[in-house]
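Structure, as structure tokens:
Here's a slice of the assembly, chains where they normally sit.
Residue numbering begins at 1 within each chain, and the chains themselves are lettered A and B in the order written.
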């Protein structure tokens, strides 16, 4: 049968961030980003869902070995972002504003080339239980 | 890149409702809707997920400002439904049975014209943790 199957692995990390566009004045940044613009940063417990879609291997019953997927997430996300300041400590966000939308896209772009080509990838990131983003949608 | 990004905002409201079709007899209503037909109403803590899909603005890193989205949800859903009796207090359900399916569609139809045209909208409504509906699916 040609229907695809997906597996989803959920991980979390804790990080500080602020939303700020360096091309704008302090006033515009404050107006657009509100309390998320606090210059001393605030932070979140980010929850990350990594969804991998493909065919199930008949010998293992796996789309992909979750142990391998966990290791990819560890190297590409947790080791780089956990207990870090996204703006100051992480190269990915040196010139990219760390909104949930951008974090989802950056994680996708960092991980997609490390997956076998026949697998699809989708990233969902929860900034809080009530605010989250998906890429690609 | 042409891939779309989505943001999801989750809100909640508490409301009373009953399932009843006025064109049917008491017996048929009772048979079809069971305990959800109780004439004195029952109620739920509804959880609402509003998903907006589009392109990320390069200057803000946003698909849409969540503060604006929250205000739209407040005006179109919370101010009208929270701590209300959906059947008696809300015009949207005067002639529409407030099933989860219909609530999802009504919220979609109320909100879609207030979003910029290039954005897509999807509504998910949880009647309980274990019963929920999506529109469009």
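Note that in this section contacts are C-beta pairs under 8 Å (C-beta built on N, C-alpha and C of every residue); 3 or more make two chains touch, one makes a residue touch a chain.
Everything numeric in this text was worked out from a predicted model, so none of it was measured.
**Q** Beyond the 2 chains sitting in the coordinates, how many copies does the whole assembly comprise in total?
**A** 6
We adopt the following convention: only the chains that are shown with their structure count from here on.
**Q** Subunit A touches which residues of subunit B in the complex?
**A** 3-11, 51, 53, 56, 59-63, 65-67, 120
**Q** Could you list, by residue number, the parts of subunit A that touch subunit B in their complex?
**A** Those in contact with subunit B are residues 19, 21, 23-24, 32, 34, 96-102, 104-105, 129-137.
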